[in-house]
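One protein chain is absent from this view; the other protein chains keep their places.
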Amino acid sequence: MAVFQEVVSLSTRGAGTHEITREVGRMVAESGVQAGTVTVFCQHTSCSLVIMENADPTARRDLERWMDRLVPENDPDFHHTLEGPDDMPSHIKMALTRTSEVVPITAGRMALGTWQGLFLWEHRAAPHTRRLIVTVQGE
Amino acid sequence: MAVFQEVVSLSTRGAGTHEITREVGRMVAESGVQAGTVTVFCQHTSCSLVIMENADPTARRDLERWMDRLVPENDPDFHHTLEGPDDMPSHIKMALTRTSEVVPITAGRMALGTWQGLFLWEHRAAPHTRRLIVTVQGE
Partner (left out) sequence: MAVFQEVVSLSTRGAGTHEITREVGRMVAESGVQAGTVTVFCQHTSCSLVIMENADPTARRDLERWMDRLVPENDPDFHHTLEGPDDMPSHIKMALTRTSEVVPITAGRMALGTWQGLFLWEHRAAPHTRRLIVTVQGE
């Protein structure tokens, strides 16, 4: 077994899900690994990862809107508000989703299901530069 | 270190948690790996994985009912409704739980705690055939 690691920098355009399936798939292909796993890790606490339906974009929009309703801004119980009203909701949405996502590699490719895409979910309102660490382990 | 991989097909009987501890445990045993990890990956976006109390079944039923209340069907804000009222709630419940679960292997067995079981959580109302990819990595 071998390890391949790469840092990915991404610019988000504000809140929402940004598909990263292709970028991660390219790194898996370049590693030459035929069987194993790829671990995607998000180095931030106000954005997160999720594997979601990637065919109909309304599914993602419904998910985003539902989450915005579950964790509204300007909650009177929030004290961590220095960075703005979207700061604390971002941390909560991150905690409810995923910081790392592990996807199997089979026959040299990510073994995602037919309708699965891998997404970086930006929870802050403003565009941000985000860093992911992609680690391929296998043979 | 070595990699062992297997695809598991499961038939669910509609919404609810279905224990898969035994199936995954059997694959770990067959791999012969003594120390490492097993990664279970769910290839769908309307069912998910969770590790949960496996002694008292009322704990799982309480969890399922609580989640049904958190994400009710027929939300007027949902637009992704073509496949029925349980479609969008399924995606949201999946995003709130887990697509991959990584369990350590110690002394040739999954190192689950005393009360832990591994479950596939079907979120759709109708029975479905579901595919999991089980990847054992270790020595």
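Chains: A and B, in written order; residue numbering restarts at 1 for each.
To be clear about the criterion, a residue touches a chain if its C-beta (ideal position, glycine included) is under 8 Å from a C-beta of that chain, and two chains touch if they have at least 3 such contacts.
As the structure is a prediction and not an experimental result, all values here were calculated from the model.
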For the chain left off this view, which of B:A15, B:V28 or B:V50 is in contact with it? B:V50
Chain B positions in touch with the non-displayed chain are 1, 35-37, 50-53, 56, 58-59, 61-63, 65-66, 69-70, 96-98, 101-104, 106, 111-116, 137-139
Residues of chain A touching the missing chain are 1-3, 5, 39, 41-45, 70-71, 75, 77-80, 82, 88, 91-92, 95-96, 98-100, 102, 131, 133, 135, 137
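Methods note: only the chains that are shown with their structure count from here on.
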CA centre of chain A versus CA centre of chain B: separation in Å? 20
